[in-house]
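Take a look at this one; I'll ask things after.
Note that one protein chain is taken out, while the other chains of the complex remain in position.
And now, subunit A:
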Amino acid sequence: MSMQKTADSNRSSNAGLSMDNQEKLLADALQNVRQHAFAMKRVLDQQSVMEGLKHAANMLGELRTSLLSPKNYYELHVVVVEELHHLELYLADEFEHGRGSHDLYEVVQYAGNIVPRLYLLITIGHVYIRANELPRREVLRDLVEMCRGVQHPLRGLFLRNYLLQCVKSLLPDTEEDNQEESKTGTILDSLDFILLNFSEMNKLWVRMQYQGHTRDLQRREQERRELRILVGTNLVRLSELECVNVERYKTIVLPKIMEQVVSCRDPIAQEYLMECIIQVFPDEYHLNTLNEFLKACRELSSNVNIRNILISLIDRLTAYSTREGTQQNIPENVELFEIFSEQIAEVIKSRINMPSEDIVALQSALLNLSLKCYRDQYEYGNKVLENTRKIFDNIASDTQVPTGTQTAKELVKMLKIPIDCYDILDVLKLNHYKLGLQLLSYRERHTVCMYIINGILDKETIIPTAEQVTQLFELLSTLIVDQADNPSEASRQTITNEDFVEEQNLVARLYNNFQAVNDPDQQYHIIKICQETFKNGGLERMRFTYPPIIMQAYALTFRYKTICEQDEKWEKKCQKLFQLCNQLVNTLTKLETNDLPLRLYLQGALAASEIGSENAETIAYEFFSQAYTLYEEQAGDTRAQCASLTLLIGTLEKVTCFGEENHSTLRQSLTQAATRLVKRPDQVRTLLLCTHLFWSAQRVNESTQKSEQVRDGEKVLACLKKATKLTTQIMDQSVQVQLYNELLNCYIYYFNQNHPDIDITVLNSLIEKLQSETSKISSNESDEFIHNQIKKTFDYLRQQSQVEKFQGLQINN
């Protein structure tokens, strides 16, 4: 059979390396392949086998090129093999229909070039074995031996990979003691076959490293990395054999593979093949050969990145023991943790130049393993953290890992593992965690602390005791107090710094997770701990951290109230809480804002009033008067002033524990304050609010000791009249109309409340006034809101006009 030399013409040129050239070479080769393939299929359709083989050989001739890069050769190879598959299907079909010719295996041996010859031999051998035409065992051995004829690494690797692909379904996979199988072979033949092919391929692959100029070394190594998959396929075949059970793997397969891996002394091959073993064989096999595998690891070249291999294995076994849906457990006799921690210690000790990020990465993998596989054995996780710390102490004690380095990143990753696996209460049991955290510089510590808090909030973990809160604060101190290693600390602590605000808001939110359920005294301890911790954080942090403590303390007084019958000291405890709160709010008054402390004081007054303990009035008065003082001191912003006064009025209306004396002082002060506001509309509106202080507000009747409404109709009327008078003085007509409407609403309220001096005539005169004033203002868009309000008032009145009480109501249309 004569072969057309298609690829040879290019072979002399050395220009195959540039990208453009590569594309052209590949395109040409593919074009040729398609032509030959087309011709092959055409003659096969005409039942001309010999012609078909000739075209196939021509097509396969394209694989003789030395010019293509591995990836491009692969692309060509894929297409060729696919076309070859048509030949295979044809031959198989012939045999099925009893038309197969028996001498093809001999015939193709006369093909002129070795590459096409071997591809054809493999293809035909494959078909013959399937058709039971030739003895399986001999042909397989023949093929794997003959492939030695191609010693060019690239061509040889692909050829043998094709062999592996073809024999996939042919490899004998039966036990050796079966007599009948002796002709077709047993598992031992398959092992010989694959292991031989493996060692031949590995040799070809390693040899690439040493062929050609040293200046091309980098490119060559890259190409070798691309080709590794071809070698790895041998291991895949081994893992697919059912007769390769744990025992056989341990006694034959692994030792043979390891022998090849260790003896080749090539770092690229060693690193890949070890990784490959880990990936393609099942977990149970690794668990049973851990010592053998790890022993081999120590015999690898010192240029092998052992870190990746170990991490790969640890991660795989960790994933195995935690895989969902299946109850996989690490066998009791396999002490995974001990084995790996010893091995890692050995590796670190023996490799003096190992970079510290690699050390941390290894410890990380070990930590992951111990937390996931041995959830309840905290001593394992603790041990890893302790060892990590020790390693750093040995390198340089008392210095932090510089920020932004690879080592710092690995450490952060490591410290996030427990947060992901555990809830915080379990993390606190790892008492070396804190020491690990302290290895980091400010920026990384900050990252981890934020991660911790977010973890608690996401998982909604409840932290129930003061002791745990204390431990948590020790971990989080980076966020809680000023840090010596953050030079920009002072300048960043402002309300305008978004990061600072976000961070402190998180710290504050954390507070809601401190809940001593069913144990108010414990909750009290927590509050004390928080106060003692947060007081060291500076005023700008307190703005965020104090309010939740104060609110929690108020809430706790309510809890004490509900158990007053079981706890006779409840009043004393409440008293203490109120004192604490008062003290905390006092601190907050140093902030430039008055709004926050004022609200917190008022909340205290309300709480004291609700609790109604023995000295509630004294406490409430104290809180209220302090709020009022803050209001008085508030200068400048008129809008804020009005808002504060509104809060004061609203609170006084709700507080019920004052005696007449205190209440009268306060309500009169507030009413006066209303008239002293700067803007007329503010005066009117707050005065209208003040009317309620003389009507529905409650104070304690001295003789009955019960709360009663004030119901001072005269004072209500006086306020209303004053408000009306002030309204008439307003210049802006639309504002004036709006206020008339609000006045009318207030009058309607008291009319409904049966105020003795407010009858239908009073309402009618106000309605008339409002209607005439309304008609004066234009109805532009900005006033639409006002018109709507007024319309609602009249809608209500019209509706009520049917009711007897509203007889005589006059509304103009």
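By our rule, contacts are C-beta pairs under 8 Å (C-beta built on N, C-alpha and C of every residue); 3 or more make two chains touch, one makes a residue touch a chain; residues count from 1.
Here is the rule we use: contacts and distances are computed from a predicted model.
> Given the choices "Ras-related protein Rab-7a", "Exosome complex component RRP4 homolog", "Ribosomal RNA-processing protein 42" or "ATP synthase subunit a", state the protein name listed in UniProt for the chain not shown.
Protein name of the absent chain (UniProt record): "Ras-related protein Rab-7a".
> Check each of A:Ser48, A:Thr174 or A:Gln279 against the chain that is not shown and name the one that touches it.
Hidden-chain contact among the options goes to A:Gln279.
> Would you indicate which residue among A:Asp45, A:Glu532 or A:Glu708 is in contact with the undisplayed chain?
Looking across A:Asp45, A:Glu532 or A:Glu708, the contact with the absent chain belongs to A:Asp45.
> Pick from A:His86, A:Arg375 or A:Lys561: which residue touches the chain that isn't shown?
A:His86
> Have a look at A:Met50, A:Val78 or A:Ile395 and name the one touching the chain we're not showing.
A:Val78
> Could I get the residues of subunit A that touch the absent chain, sorted low to high?
Output for subunit A: 31, 34-35, 38, 41-42, 45, 70-71, 74-75, 78-79, 82, 85-86, 89, 93, 165, 168-169, 225-230, 232-233, 236, 239, 276, 279-284, 320, 323-326.
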